[in-house]
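Can you read through this structure? Questions will come right after.
Of the protein chains in this complex, one is absent; all others appear in place.
Entry: subunit A
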């Protein structure tokens, strides 16, 4: 599933990780992230161990490291926040290279940076090995509320249609000599956004009509696709969170 649904995050290669059912992978990543978050920040080695685990999964998945690393750039704003923490936090201060830094702030920054990076890396890895469509089916299989699943499905389906509409409106504006140069032109942009909203709303109504015409009564029929995952697949998916559990427990006891 999900093949042919080209997406910026997904990397279409064959690997044991790609072959696992989406809901197993979702559950594994979720457990992994929870374990990382509850690990005490003082157990610095544990985070290194987690990173090694992820690197191992990445190696098995045959997703090029470059693909993963460039997509982790989404974390940058959080890094900026982490860098600020030692400068502004209260508490005992230490001097590093002539700059007075808060000790608790430094720990806080480390905490955000380490756990955040691991979380983002795990999610990027999940998204690189699982098609969007398969992810949605996986969420449905994990009993995510059906309404949320439907909303996410429609978002995926119509994001391109709506951005295409936005592009056409932009072309129409530019063709008539409009260029947004300053606040005086914001009114035009605001009106464009408004009419895009109305167009999308009307499309929503038409889509709803089409759904009703084909027998929609408020619930989506169950998806076509693979049956429930085999025990072996669950066991393979559990390798990552189980290893992480061992590290987490050691981190607490040491």
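As a convention for this text, contacts are C-beta pairs under 8 Å (C-beta built on N, C-alpha and C of every residue); 3 or more make two chains touch, one makes a residue touch a chain; residues count from 1.
By definition in this document, contacts and distances are computed from a predicted model.
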Out of "Heme exporter protein B", "Acyl-CoA carboxylase subunit beta", "Magnesium chelatase subunit D" or "ABC transporter ATP-binding protein", which one is the UniProt protein name for the chain not included here?
"ABC transporter ATP-binding protein"
Residue in contact with the excluded chain [from A:175, A:213 or A:253]
A:213
Missing-chain contact, candidates A:111, A:129 or A:153, resolves to A:153
Could you pull out which residues of subunit A are in touch with the chain that's been left out?
1, 3-6, 132-133, 136, 153-154, 156-157, 160-161, 203, 206-207, 209-217, 221-224
